[in-house]
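What follows is an incomplete set of chains from the complex, kept in their original frame.
Going by the order they are written in, the chains are A, B and C; count residues from 1 in each one.
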């Protein structure tokens, strides 16, 4: 899985019928220090991620293991909102830090 | 999923029989600002995307979740025609802008 | 799917038994203008592609949707021989041009 930051939304009316009601987020991939990687992903979200939050994304067929996505043509999904990232013993990201 | 712009078409007569009647689009991958990425994709289209439109593509086994593609050897499909892309609160793409 | 040009062949006697009788082509990936990309692929061919022809390749599990490949450990297959590639209204490749 990769770390990513919620940056925006993508909206579509004319689409594969199975995608109706699916929330599509625009995500910026980041590394474990929060540095921007030269890659983005549009992913289906069912965990309710909010703007600027760090999330975990799964790509490939894994995205269809999320409940409801089984028959959808999605190749990326937000699977978790991240609380903390520790590298060795150092906290490099804590969700609550965002709201200090 | 990735954002892409419709650039052209690919036509073939001698092909896997399951691909008969499948419309193959040549797509230029772009980022959320519409900047050209050094990557293209030939994808099956069943949503009826038109020239220069922004679309969403799914790759890998997801492409075979599109109705009719289940048994086809396709690894990329157009799954949506994009109406809007918002980054933070800023509209970076709106379909109707194309026709202003 | 990606565009590729047939460059050669790969032959093997000691292999997974399911690969017996499978023709393996060495393919050079190209972009829509026919420019060489820094990537090649060895793919199973069942459409009968000939030397220097432009073909379409599918990668990943899609390669096993080709009739006969269902149980084979192949991750790439030639799925079509290309007749024409149009970018906007411009013909960038036509099969018959090869024989002029």
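By definition in this document, a contact is a pair of C-beta atoms (placed from the backbone, for glycine too) under 8 Å apart; a residue touches a chain by one contact, two chains touch by 3 or more.
In this text, all values refer to a predicted model and were calculated from it rather than measured experimentally.
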item: Entire complex copy count, 3 subunits given; value: 5
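In the analysis below, only the chains that are shown with their structure count from here on.
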item: Touch-based graph of the chains, sorted into line, ring, star, complete or other; value: line
item: Rounded Å distance, chain B centre to chain C centre (Cα mean); value: 21
item: Euclidean distance of C-alpha centroids - chain A vs chain C, Å; value: 34
item: For chain C, residues contacting two or more additional chains; value: none
item: In the complex with chain C, residue positions of chain B that touch it; value: 7-19, 24, 26, 40-43, 51, 60-61, 63-64, 71-76
item: Contact footprint of chain A on chain B as seen in their complex; value: 1-3, 31-32, 46-48, 56, 58-67, 77, 79-88, 92
